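Report on the following structure.
This part shows chain A:
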Amino acid sequence: MTFHTLIVDDSSAVRAFVRAALEDTDFARVQEAETGFEALQLLASNAFDVVIVDINMPDINGLELLAFMKKSPRQQGAIKILISTRADSLDAKRGAKLGADAFLAKPFGVDDLRKLIRGLADRSEEVSG
Partner candidate 1 sequence: MTAGAQRVTLIPDPGSEEVTIPVVAVSAGSETYGFPLSAVREILMPPPLTEVPRSAEHFLGVIAVRGEIITLVDLPTLLKLEVLDRQPLGRVILVDVGDELIGVAVDRVVQVSQLQPDQIEYASSMSADLSEYVVGVARVPAASSGSGDQMLILIDPGALLGGLT
Partner candidate 2 sequence: MSDPRDNVQQEFLAEAQELVEALSRDLLLLDEAHQRAERPDASLINEIFRSVHTLKGIAGMFGYKHVGTIAHALEDLLDDLRVGRTDIGDPLLDVLFDSVERFQRLLALDDPQAPEEAHGVDAYVAAVRSIGTQPAVEDGDPLDQYAIGSAVLSVLTEYEEHRLRACIREGMQLYRLRATFDLTAIDDSIEALRDVVHDDAEIITYLPSLEGGNDESIELVVLLASRVPETELKAHFEGRYGTVEAIKEQKHPPTVPPNLTSIPPSSRSLLPQPEDETGQASLRSVANSVRVDIRKLDDLMNVVGELSLVRSAVGRAVAGLDGDPKYRQPLRELDRLGRGFERQLSELRTRILDVRMVPLGQVFSKFARIVRQAARENDKQVRLVITGANTEMDKLIVEELADPLMHLVRNAIDHGIESVETRMRLAKPAEGTLALNAYHKGRNVVIEVEDDGGGMNAHKLRERAVSRGLLTAEDSQDLTRQGMLDLVFLPGLSTNTEVTDLSGRGVGMDVVKTNILRMGGVVSIASEQGIGTKITVTLPITLAIIRALIITVGARLFALPISAVREAIPFAPQDVRTIQGRKVITMRGETLPICDLAPLFGLRGARQQASRFVIVCEMGNRELGFVVDELVGQEDVITKSLGATLSSVRGFAGATDLGDQKLALVLDAPALFSEYFDGGEALPSVEAHA
């Protein structure tokens, strides 16, 4: 299955990296958002399988997006991954409370990301199937 993925990060290099890492071999179809606002636009009209969000963005930060997604009916089924530079910080703890499915600490590699997504997808299938 090809994961319909949204990457929200204000760094274009990170977005390009995630796109290159996931679109190779059709693992995923990737859409990008540079800001929380763009993400809101995309979330309103798409149902994503995976949403990868950077915590530290100006204006609408990753936590706020997670909170929004938690309450939004269209995004209930999505796997939510939070990217942060420190996995043990206060921000990351708040993310866990808001329903993030997993963390990825920067820097991460291609395999880390794919394994994470694959693992979470399998887990959610077990639960629902």
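For the reader, a short list of remarks on this structure follows.
The working rule: contacts are C-beta pairs under 8 Å (C-beta built on N, C-alpha and C of every residue); 3 or more make two chains touch, one makes a residue touch a chain; residues count from 1.
Inclusion criterion for the candidates: all candidates are chains of the complex that A comes from, given by their letters.
Please read all numbers here as calculations on a predicted model, not as lab measurements.
Among the candidates 1 or 2, the one that touches chain A within this complex is 2.
Residue ranges on chain A touching candidate 2, taken from their complex, read 10-14, 16-17, 20-21, 24-25, 35-38, 40-41, 44-45, 55-56, 58-61, 63-68, 71-72, 85, 89-91, 94, 97-98, 106-108, 110.
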